[in-house]
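A single protein chain has been removed from this complex, and every other one stays in its place.
Labels A, B and C are assigned to the chains in the order they are written; within every chain, residues are numbered from 1.
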Amino acid sequence: MIAAKPFDFPYDGNLEAQKTALIVIDLQEDFLSTTGYFARQGYDPAPLRAILPAVNRLIAACREAGVQIIHTRQGYRGDLADMTPYEKWRRKRSGLEGTTALLRSSPGFQIVPELDVRPEDVIVDKTCNGAFTYTDFEHVLRAQGITHLLFSGCTTDVCVHTTLREACDRNFQCLTISDACASGDQYAHEAALHMVTVENGIFGALTDTAAVLEGLKKLGPSAK
Amino acid sequence: MIAAKPFDFPYDGNLEAQKTALIVIDLQEDFLSTTGYFARQGYDPAPLRAILPAVNRLIAACREAGVQIIHTRQGYRGDLADMTPYEKWRRKRSGLEGTTALLRSSPGFQIVPELDVRPEDVIVDKTCNGAFTYTDFEHVLRAQGITHLLFSGCTTDVCVHTTLREACDRNFQCLTISDACASGDQYAHEAALHMVTVENGIFGALTDTAAVLEGLKKLGPSAK
Amino acid sequence: MIAAKPFDFPYDGNLEAQKTALIVIDLQEDFLSTTGYFARQGYDPAPLRAILPAVNRLIAACREAGVQIIHTRQGYRGDLADMTPYEKWRRKRSGLEGTTALLRSSPGFQIVPELDVRPEDVIVDKTCNGAFTYTDFEHVLRAQGITHLLFSGCTTDVCVHTTLREACDRNFQCLTISDACASGDQYAHEAALHMVTVENGIFGALTDTAAVLEGLKKLGPSAK
Partner (left out) sequence: MIAAKPFDFPYDGNLEAQKTALIVIDLQEDFLSTTGYFARQGYDPAPLRAILPAVNRLIAACREAGVQIIHTRQGYRGDLADMTPYEKWRRKRSGLEGTTALLRSSPGFQIVPELDVRPEDVIVDKTCNGAFTYTDFEHVLRAQGITHLLFSGCTTDVCVHTTLREACDRNFQCLTISDACASGDQYAHEAALHMVTVENGIFGALTDTAAVLEGLKKLGPSAK
């Protein structure tokens, strides 16, 4: 059980490591580096870099407990087959035309080296903001019997929230970890965290890294 | 063309009535009445009622121009086959156990009579916050060749935003109409509108009712 | 455990009533009556009617064991919002223009009265051949914790097989009941049953009504 608001997670008290996954959204160079997509859009990536220690602590605790780690990466296919004329227009308008921003074939697509990624982690590549849309994310979760998701990553208001909303609609039990999520827009970040809790937890529960670490410790080490 | 931020809608200037739909999200008794689900959750439905005149003006203008009107309704199946143990627990926790809140079989499921609904409108019933999930909403849009969506309804931060995010990920061109959307939580409402425009319009464009009416007027009456 | 080919069902021997559903596909007037859609297409509905006793025996045994019954119904929305120009053309070509064939608003859409349908059964309406596409079928199955599906209904080669294929791809455990499925095209019916078993059971296992009844009997009556 993990202390959370508006209710502890999971609601029935049955936290099981093998049914739980830590979702780490889009902690890629394109969002965190000072020369990537996000910085080129005019955002300061500093708040995104600031969560890395918390996310790494969560990853370590999840590995110890036997909780699956799943990273997502955002980017267009290398062949650009999934980029629409509208998206090309938006890239041009944002001064990204001719750059490799958000292309899977570019270095900016890689997860930042500061993050503890290992071969036993699952990586899901996506073009959309929502990790469930046009990917095998749900397929992997169902295949592994995963029903409980812990959310971290960036940005809180865009890709984290879209994926969180999709997960809730598919009846996954969801917990958002406030200080393990970040955005370049502090107002949007805080509002996105607030939205989790409206209507008595419409998008599940909200907690922080310390509470997750405390809850995972009680599970004990993985028998695996 | 409809004046909007951060860019006019649609981006290429080609507004076509028969490819456009006005989406009216969940303007049901359960959200707008003083005795429905939303009021029981502790929210004041007054801001939701306040948008009805604007939405009716939009509906009238869309009918005139030949733009399809699509209403959504939120609610569990009459047989409760889609309600999980978690959702039953949440209902109990919110004091909704034994009530008919959000059940398709109840009067609260109906669209409020003040709204101009006609037989030629399409109605999509959904259990999820997102109208694309586990419904025929996308099927209807694609069948009719609709590619451009104008968003109105409630609540801005939950069902409007979830559906908007799903629509963007499926490459529909999206316009959110600020004063034709509402929430019981003013902070969440305003933040949700702001989020549309981050990253230079990550969820499309944002405008108001007057601008939509102006843009539709330029289209002229429907030839249909 | 139910005796089946190329392997008994389910593969691990753990048949649990509350995780299992009997899927009854499209046993509607439009397919089974002598004046419905199917007969107008030139097919003899007699083979479809012939399975009704077997399906009713399965339904009775499933009720006794506590296995959920889920019926599907095929038909276009009453407002025709999901009918494409191509489908209108096909209807005209088949002499169905102006008829109510396959419309949800028509009597032909109803399940035949000979079938034992009860209020506690779930009914899923669909426009597509596959029951998973643009419906809440998967939502209901997941919400109820159903992972094992027993297939019956019509037609074997079209709607049963499309839904079966969708179910296998979503990792449901699937059993097709040969003499509880039927088609107006005997060659297509037999070939569809054969296809279940290619590649050592690519679409799960194949059995008959007697074996299902035998397997359900061993479960004992539902404790519910």
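Convention: contacts are C-beta pairs under 8 Å (C-beta built on N, C-alpha and C of every residue); 3 or more make two chains touch, one makes a residue touch a chain.
Model, not experiment: these values are computed from the prediction.
Listed by label, the shown chains that the missing chain touches in the whole complex are A, B, C. One of A:Asp82, A:Asp116, A:Asp179 or A:Glu214 touches the chain omitted from the figure, and that residue is A:Asp82. Check A:Gln18, A:Gln110 or A:Gln144 against the missing chain and you find that the one touching it is A:Gln144. In the full complex, chain C touches the omitted chain through residues 7, 11-12, 41, 43, 84-86, 89-90, 93-94, 128-130, 133-134, 157-158, 161-162, 165-166, 168-171, 173, 185, 187-188, 191-192, 194-195, 198-202.
Although one chain is not shown, part of chain B still touches it, namely residues 139, 142-143, 170-171.
Mapped onto chain A, contacts with the missing chain fall at residues 77, 79, 81-84, 119-120, 122, 127-128, 133-136, 138-140, 143-144.
The rule is short, and it goes like this: only the chains that are shown with their structure count from here on.
Both chain A and chain B derive from one sequence, and where they touch, over half of the residue numbers involved are common to the two copies.
Centroids of chain B and chain C (each the mean of its C-alpha atoms) stand 34 Å apart. Centroids built from CA atoms put chain B at 27 Å from chain A. Looking at chain C, residues 139, 143 sit in touch with two or more other chains.
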